[in-house]
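Apart from one protein chain that is not included, each protein chain of the complex appears where it belongs.
And then subunit A:
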Amino acid sequence: MDNAVEVRDLVVERGKRTVLHGISCDIPAGQVTGLLGPSGSGKTTLIRAVVGVQIVRSGTVMVLGRPAGSAPLRRELGYVTQAPSVYADLSVRENARYFAALRGLGATEADRAITDVGLAQACNQLVGNLSGGQRSRASLACALIGHPKLLVLDEPTVGQDPVLRADLWARFHELAAGGTTLLVSSHVMDEAGRCDRLLLVREGRLIGDDTPAAIRARSGTDDLEEAFLRLIRQLDEVAA
């Protein structure tokens, strides 16, 4: 299969407002796809549609050949929500073991995921007592357990220092090399360059869906942040 996720004409309304206006895109398997866009542009909403927890108005989202959210998919998916969704009143290890148990896995897999995100030292600490960055890594660890085929990460690197961010991105690429598909949202443009492919969202519409190199070439600049701005300006000129 070439595409892990296929989104067609996806329209989502949240609180009487249309938040996604007919998005269509493909997310290739075994690659890291970045989902970028300004705050409030609809990244989390698109991600929620892919993991199957968002009520959609119309359109389809197919994941690994099945409708998003269908029961067999739940074994293949690792999801990190934007706000760290781990239990603050459990230790890192207790959290990881619980999420491992949900997949029928044991302590070994849980501990490996904790080590993978660099939290081995803090594994007996209560999540509530962790720093913000540590907490979001604890949340990430719980999604990595059991090598899901599709990893959907909503801003997983927020609050991490540059060294850790580089480590995490290296880990993402390792996973992709092993066949995992990753969808990673971010609004830090310097992370865009680390992705194999980019989806650029603005106000609920897709304004770019290409490799970073192609986006740089199309907008005539090497700086992805500048490229994004130019794409927006071009669209505004067309609209005007």
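The definition used in the following text is that a contact is a pair of C-beta atoms (placed from the backbone, for glycine too) under 8 Å apart; a residue touches a chain by one contact, two chains touch by 3 or more; residues count from 1.
FYI, contacts and distances are computed from a predicted model.
Participant: Name the absent chain as its UniProt record does, using one of the following: "Dehydrogenase", "Cytochrome P450", "Transport permease protein" or "Nitrite/sulfite reductase".
Facilitator: "Transport permease protein"
Participant: Can you tell me which of A:99, A:169 or A:228 touches the chain that was removed from the display?
Facilitator: That would be A:99, which touches the missing chain.
Participant: Specify the residue from the set A:7, A:86 or A:113 that touches the hidden chain.
Facilitator: Residue touching the chain left out of view: A:86.
Participant: Residue-wise, where is subunit A in contact with the chain that is not depicted?
Facilitator: Contacting residues on subunit A, toward the hidden partner: 13-15, 48, 51-55, 69, 71, 74-75, 77, 79-91, 94, 98-99, 101-104, 126, 142.
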